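There's a structure below that I have some questions on.
Every protein chain except one is present and positioned as in the full complex.
By written order: A and B. Residues from 1 in each chain.
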Amino acid sequence: MVCHPVPDTSTEYQIIQAMSQLKSPFPVIAVLTSLILAGCDATTNPNPSTTGGGKGSSGAANLEGSISIEGSSTVEPISLKAKEMFNDQYPAVNISVSGQGTGNGFTALARKECDISDASRSIKASELETCRAAGVQFIELPVAWDGLTVVVNKENNFVKQLTVEQLAKIFRKDMAVKTWKEVDPAWPAEKITIYAPGVASGTHDYFMEVVGKDVGMRAGEDGQITMSEDDKLLVTGVRQEKYAIGFFGYSYFEANRKELKAVPIVNPDGEAVTPGLESIESGKYAPFSRPLFIYINLESYQRAEIREFVDFYLNNISEIVTESRYVPLPAEIYQRGRDHLDKELTGTHFLDEKGDHRSGTLIETYTEDNLSKK
Amino acid sequence: MEIAGQTVQLRSSAASHRRQALVVAGLSACALVSLATTVGIIAMLAIEASGFFLSEEIEFWRFLTDRQWTLGQTRGELSYGILPLLSGTFRITAIAMLIALPMGLVCAVYLAEYAPRRVRAILKPALEILAGIPTVVLGFFAVKFITPHLLVPLGDFKAFNAMSAGIAVGILCLPLVTSLAEDALQAVPRALREGAYGLGSTRLETTIRVVLPAGLSGIIAAFLLAIARAVGETMVVALAAGSTPTLTLDPRGPSQTMTGYIVETFKSESVVPGTVGYFSIYAVAAVLFVLTFGITLIGQVIRRRFREEYQ
Partner (left out) sequence: MNHEDVGELLSRRRSEARRKRLSEVFAQVCLVVCSLVIVILITLLATVVVEGGGWLDWNFLTGVHHEEQPEASGIRQALFGSLVVSVICGLVALPVGIGTAIFLEEFRPRHRALRGFHGLVQLNITNLAGVPSIVYGILGLTAFVYMFSFLPRIEANKPPTAEFGAQYWYQAKTLGGEWVNFPAADRFQTIYRINRPVTATTVTGEQIKLNVLPRSASSPSDPEVRKRTVFEGASASIFRRNRWWHIHLPFSKSVLSAGLTLALVILPIIIIASQEAIRAVPGSLREAAFGMGATRWQVVRGTVLPSAIPGIMTGAILAMSRAVGEAAPVLAVMGGVLGTTTGLSGLMDKSPVLPVTIYRWALDENEGFEHLSAAAIIVLLVFLLVMNSAAIYIRNRYEKRQVRV
């Protein structure tokens, strides 16, 4: 408890509270900081809700507890939005969100280190196996559409569109061209610098699934590619270098629209489509449109704060998804998700008995019948 | 009873002797903490790094000879040659030393042999302030000033490159080299200098022919300690050098050092105990530790021997 930026409590009240409780590690410091900071905080902090203190601040019973969310950095903005809105209502629930990559999220889920794991791809057979071995059951919930966006520097005026084959030339390990000229003879003979999500990221996996499933992405030995689970570093890299190319979730592009250029991708119908809310929703932006998921640990779902949070999440899903610059799924999918929660249906829909990935659209795949049988 | 303003109470009795025994035990426990730290570091690195080398996926000779480091980069076939990381560390250390050693030595010579009191009064605090600046701040300086305003206008430098990090690490080591080398020069007895002046030498000649050779071992020790510092420097590299391990001598592109790899792994929090990625941190840290500990040890030994020469 540093100080309580609750708008309607006076500074004096907070100080008295701080003194009477002596819950802070350093009472004197806490009181001093309250004195110095609290008064202004209540009026000037534009978003007091996210700091909401009051952890056990009185004997009163409001929803308490803690929720830990880990996983995809692509889904992170959605979780952060949900957290912010939820904390407006329940300030005493401590929610931690970290976006270290889908793979790391599933690892944390299997190790029981988080309650909810964010994912920008569905769970893999190997990850499912680890979860089973650890005795972790989960509920799979699709939450939004994303259009994986390929970006170049703002000053790049020669790349007008890219095909999947051209992307393969740039990113695949076995092709790994050095210059733009090798991608298209009309383009300059300048070295390509690449900023790509790292292997722990679901975006990396999804991209390579499309571009070259079994080959893998080129490695860094030639110094042309930089990989990171931190999408921000990728944005910075592409922004600063004229001949750079990179890719990440649509939201990160949308947030940096002014400084980056999204490349239209030629879809299977032969049409070059720019990623945008409409083209993603209509399915025209292919093959890089994909669903985003959250995976909820069943054991954690028994806890009141998690149940309340997930409930809140689904009740406000459109607002949460739109505000975090993604595209909401059809209402039908959310309804099915709600059913899954009510019946506590666990397992994944995307792997068949042999552990192979099911093909088909989300609406075809996300059905109760497709759940992996234990 | 009063000694130099301090009251000393005398209660030399059996009780106070028992008390002293207790105190000595407490103090030796304190001393044990630092010993335990070293033992802890060595044991931890040895155990966990052996976990890396003994795991089925890893062959030791490939760790030494592979020309690629792709842990945390690709799936499937792993390459885990330490050489690219070593080369990154070497590149940045070399650039840093090209800056810090000559500049530091010149500053030290100037401070020890030439500097008028007024210049000294400015230079000394400036060096102290520079020494006190946190390394993350120098990293920021490298990314926001050295790269965009100093290097990019000069040539084809990438947004994250070895040169920028090297320069910043050089700046970081400069005060260290200066102060240690100055100590070494100050320790050279006055008589040697006066003898040289008496024979008609100029200041420059005295410095080069007498003072520098006499203080050589101290200067070498200073250099070694600076190198160890540069090898172990982390935040500057993490900020300015990028996160791609490359085996090259080109300073214009990104490069990942051993410390950079460790920080990158921590930042992505993909350190799950028991995995190859987790053990790899310890393997890299073990190499880093052996390198820095070795260089520091040699530096300290030389320094001590040098001190004894003039005491």
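By our rule, a residue touches a chain if its C-beta (ideal position, glycine included) is under 8 Å from a C-beta of that chain, and two chains touch if they have at least 3 such contacts.
This is a predicted model, so every value here is computed, not measured.
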### Query
Among the options B:58, B:107 or B:241, which residue touches the chain absent from this view?
B:107
### Summary
For chain A, residues touching the missing partner are 1-2, 23-26, 29, 33, 37, 40-41, 44-47, 50-56, 58-66, 68, 77, 80, 83, 87, 92-96, 98, 111-115, 230-236, 239, 252, 255-256, 297, 299-300, 302-305
### Task
State which residues belonging to chain B touch the missing partner chain.
1, 3-12, 16-17, 19-20, 23-24, 26-31, 33-35, 37-38, 40-41, 44-45, 48, 103, 106-107, 109-111, 114-115, 119, 122-123, 126-127, 129-130, 132-141, 143-145, 171, 174, 200, 202-205, 225, 228-229, 231-235, 238-239, 259, 262-263, 266-267, 269, 271, 273, 281-282, 285, 288-289, 292-293, 295-297, 299-300
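Here is the rule we use: only the chains that are shown with their structure count from here on.
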### Message
From the mean C-alpha coordinate of chain A to that of chain B, what's the distance rounded to whole Å?
### Response
39
### Task
Would you pull the chain A residues touching chain B in the complex into a rising list?
98, 100-101, 103-104, 107, 111, 173, 193, 198-200, 216-217, 219-223, 225-230, 233, 236-237, 240-241
#### Entry: Touch list for chain B against partner chain A, complex
67-68, 70, 72-76, 79, 84, 158-160, 242-248, 250, 253-255, 264, 267-270, 272
